[in-house]
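Since the structure comes first, as structure tokens, the remarks are kept for the end.
Removed: one protein chain of the complex. Kept in place: all other protein chains.
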Amino acid sequence: MYKIFLTFILSILLLPYSSTFAVEVDMLIPPSDFQAFDTPNDDGKSVTLRWPSSPSESTEAEYVVYASLRKNGPFTTEVLRINSKTMYEEGSDSNFHYVEIKPGKFFNKDSDVTGGRSSYFFRLVMMSNSENVTVNEIASATPKGNWFNWKKLNNFIILIAFSTLVLWFIEHAKKNPNLYLRKISGLDAIDDALGRATEMGKPVLYVHGLNGMGSISTIAAVNILGRIAIRVAEYDTTLKVSNIDPIVLSVSQEVVKESYLEAGRPDAYVEDNVFMAASEQFPYVAAVSGIMIREKTAANFFMGYFYAESLILAETGASTGAIQIAATDSYTQLPFFITTCDYTLIGEELYAASAYLSREPLLLGSLRAQDIAKGIIITALVVGAALATIGIGFISFIFKAS
Amino acid sequence: MNFFKRTIPLIIAFIMGIMMAFQYYVPHEASQSLLKVVTRWGITIAGFAVFIGAYSLFHLHWNKIKRKVPGWGYSTFVFFGAGITIIFGLYNGGEFFLHDKQEGTMFDWMYFNVQVPAGATMFSILAFFMASAAYRTFRARTSEATILLIAAVIVMLGRVPVGALIWEFLPPIADWIMSVPNMAAKRGILIGVSIGAIATSLRIIFGIERAYLGGGD
Amino acid sequence: MDKKTDVSILTWILVAFCVINIFFLVTGKLGFDAKGLGIITAVALTLAMYSFLYKDNPVFKIAENLFVGVAMGYWIIITWFNILKPDVFEQLIVPFFKDTGNAPQYIVIIPTLLGIFMLLRFSDKLSWLSRWSFAFVVGLGAGITIPNFIHAFILKQLTFDSLIAGSLPDSINNFLILLGVVSVLIYFFFSLEHKGVIGGVSRIGVWFLMIAFGASFGFTVMARMSLLIGRIQFLIRDWLGIIQ
Partner (left out) sequence: MERLLKIDRRIIFVFVAAAVTIPLLIKFDLPVIATKEVRGIYDKIDSLSEGSHVLIAFDYDPASKEELQPMAIALLHHCFKNNIKVIGMTLNPGGTGLADSAITEVGNEYGRKYKEDYVFLGYKTGVELVMINMGENIYSAFPKDFKGNATTDMPALKDVQSLQDFDFVVDLASGSSIEAWIAFGKEKYNFDLGAGCTAVIGPDMYPFLQSKQIEGLMSGLKGAAEYETLINRKSSAVAGMSPQSVVHVLVVFFVIFGNTLYFMTRRKK
């Protein structure tokens, strides 16, 4: 009998120990600290929670956060539930958890908040299948809107610096229109082509792209047309200009007329040679191809923004044996011009050529500013890669996009 | 009058530009509400742009018909096509246009049996011209064009299933071309073009670039 | 002579087209309903478009002009049902006449007016008002473009990868990407003469550009051929029913 009694006593004595023993397998140790604060650089809707990692984290354990509008609770509104092995703070080496939440989503503003900003109180609970442990501290925070996003500081500095560059260089170019620009080799090719057309006594065809006057490619193309027209007038050849847009047509007529005047040959200007070929894409192709085949043009210029029609135009021109020069910033069409034309101005070369010819301060100045921006980027890329190779991430920190 | 015609538009563009550029750096709720309202207005204004396109198209073809330029007869088909589509659209399967859009009306029939086949066929015509150009004009005239054509041939073969049957290394080489040299060059272009776009935007904001205002005084 | 052949070719194709369709309609392969007639219309337009391959001809021109008109009509009607009706008409005008439970949204008047101003572009006297609208939209676009482009297309695109990566091929690729980006940017650099080192690097830039254009070339061929395949699938599957 006393044996049973002894066993009973013993088991009662051992009970706390045995339960301790069991807890050691999956007992949760709560994190030692729990903070809440207004999320920096935000619109005033979110709050950030941060707490150190607990040593008992596992894929089974979860962190749950309850929120309340009052310090004393009740803490019944669940605002977050995450696996304890997730959402670590960046750069904390998994030592801290860092979570942004928008508590406003969980509380009905009309009933709980009586105007103004409200503070939120949070309670962190760590949960596993068998038990829950609560962190004693209750964290609180008041979300508020910020007036500057400091994470975007580098972006802002770039904006200010580049604006200054553009404005300054345009002013500079107004005073000094001889700003240096490298020679665009395609421009020599234009003169050669015009020379050959003169020798052959055949007309020169200038084909506009499809875009209207609003596009910078068309503006650049018109600038180049002016220069071509002067040369044509000097050489005494025929220049035909095909258009698809009525406004571009009238601008082109004006430009060609002025160029003939400038070359001292206003009598040679024939208005019908600057014409509207068609108003839709494929009829334009048909009309322009027809001119190339019928008139056996000696030189074809394709300038401006082109779409799918570029292939058919350039192919027809090549099959008639004309010298062809293209200039476009439509990158999808460039491959076809490069393989079918004798010379092609690629992308930004079109703008540079127009700036080179027109000497307009607006174009020259902003081209120079863009060059400086490119120069800075090139330097950053080279130096940054070199530093990264030896393990210094300074440059990538400066140019970090967040 | 010049003030209303010239100065006010420049002021509007300046204020809008500066305000929206700086808005980006301000996370405050007020700045977000501003963004929401202004973009909402922009969507509505842009909706009216359809009438500019319609006016340009109809004006152009109407002039052709009026002046009896060669081929003016074809222009009547523009009016015919637009006319019946708009009539069916407004009729809206008997519900008329003030009600919600109905499904399966004659308006939808016009779309699926005229606009879709004609539009889809239009650019497939280029398949033929592409092949004829390949035969007749794509020439390795210069070293640049040679590099271009070699890359093109590898990509063309490497991207279709038959590539692996011709030579098992064709697809991986094509993938490498796409993701290393092609990627690098396209990134260079992208950065250059973006700088250009930013410069253009700045010129618009500061009233230096005025092409969008159109000609005249 | 030449014209005669053209006309006879056209006639024969028309006859063949009619015979096939009448046969399909009679045998019930194509129903005499919206669907069957729809397929016939679609086929007719597809073939009319392809007639351009023979030469530019009236059938093609009619089909194209009709297409342009229908597309414009569709755009107008869709804009009404998707933008003008829900965003302007129902928010601003309907509440005046009908109790919808919502008050008229007077704020919508501003964008509506600006939208209408835009259309005054074609008037002689009031076209200056259209500039206000353009200034609003263009200024807005310019303003949001700048910081977003700096972020997405410049900062995010600048990568500073170590040139010594995990494996040799990776290191080589990292180097080639750096070289490619830098040399292409130098090619589009206009403030310095392309001589010496700069000239050499810009020459490399040209090679990178050409490989990239070659890739685009290959992909464009692929795209156009895909469109053709789709149309031929339509003709021999949906119309002729030869394949499933």
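To keep things simple, chains are lettered A, B and C as they appear, and every chain counts its residues starting from 1.
In this text, a contact is a pair of C-beta atoms (placed from the backbone, for glycine too) under 8 Å apart; a residue touches a chain by one contact, two chains touch by 3 or more.
Source: prediction; values computed, not measured.
Put simply, the missing chain touches A, B, C once the whole complex is considered.
One of C:Ile22, C:Leu126, C:Ala152 or C:Ile172 touches the chain omitted from the figure, and that residue is C:Ala152.
Within the set B:Ser56, B:Ser75, B:Gln115 or B:Ser201, the residue that contacts the chain not displayed is B:Gln115.
By the touch rule set out above, chain A reaches the unshown chain at residues 319, 331-332, 401.
Looking at chain B, the residues touching the absent chain are 32, 35-36, 39-40, 42-43, 45-47, 49-50, 99-101, 103, 108, 111-112, 115-120, 122-124, 127-132, 134-140, 149, 152-153, 156-157, 159-165, 171, 175, 178-179, 182-183, 186-187, 190.
Panel shows chain C; residues 53-54, 71, 74-75, 78-79, 81-83, 86-87, 90-91, 140-141, 144-145, 148-149, 151-153, 156-157, 159, 177, 212, 215-216, 219-223, 225-233, 236, 242-243 of it touch the chain omitted from the view.
Quick note on the criterion: only the chains that are shown with their structure count from here on.
Taken as a contact graph, the chains are fully connected, with every chain touching every other chain.
Farthest chain from chain B (centres taken as the mean of C-alpha atoms): A.
Counting C-beta pairs in contact across A-C and across B-C shows that the higher total falls to B-C.
Centroid to centroid, with C-alpha atoms defining each point, chain A and chain B lie 18 Å apart. Averaging Cα coordinates per chain places chain A and chain C 21 Å apart.
Chain centres here are Cα averages; for chain B and chain C they lie 5 Å apart. With touch defined as above, residues shared between interfaces to two or more other chains in chain B number as follows: 21, 24-25, 122-123, 125-126, 130, 144-145, 148-149, 152, 189, 191-192, 195, 198, 200, 202, 212.
Counting partner chains per residue, chain C shows two or more touched chains at residues 52, 61, 64-65, 68, 146-147, 150, 154, 158, 178, 181-182, 185, 188, 209-210, 213-214, 216-217, 220.
Every residue of chain A that touches chain C in the complex is listed here, in rising order: 152, 154-156, 158-159, 180-184, 280, 282-283, 286, 290, 331-332, 334-336, 338-339, 346-349, 352, 367-368, 371-372, 374-375, 377-378, 380-382, 384-389, 391, 393, 395-396, 399-401. Those residues of chain B whose C-beta lies close enough to touch chain C in the complex are 1, 4-5, 8-10, 12-21, 23-25, 37-55, 57, 59, 71, 74-75, 77-86, 89-90, 97-98, 100-101, 107, 109-128, 130, 134, 144-145, 147-156, 159-160, 177-178, 180-192, 194-195, 197-198, 200-202, 204-205, 212-214, 216.
Of all the residues in chain B, the ones that touch chain A in their complex are 21, 24-32, 60-61, 122-123, 125-126, 129-130, 132-133, 136-139, 141, 144-145, 148-149, 152, 189, 191-193, 195-196, 198-200, 202-203, 206, 208-209, 211-212, 215.
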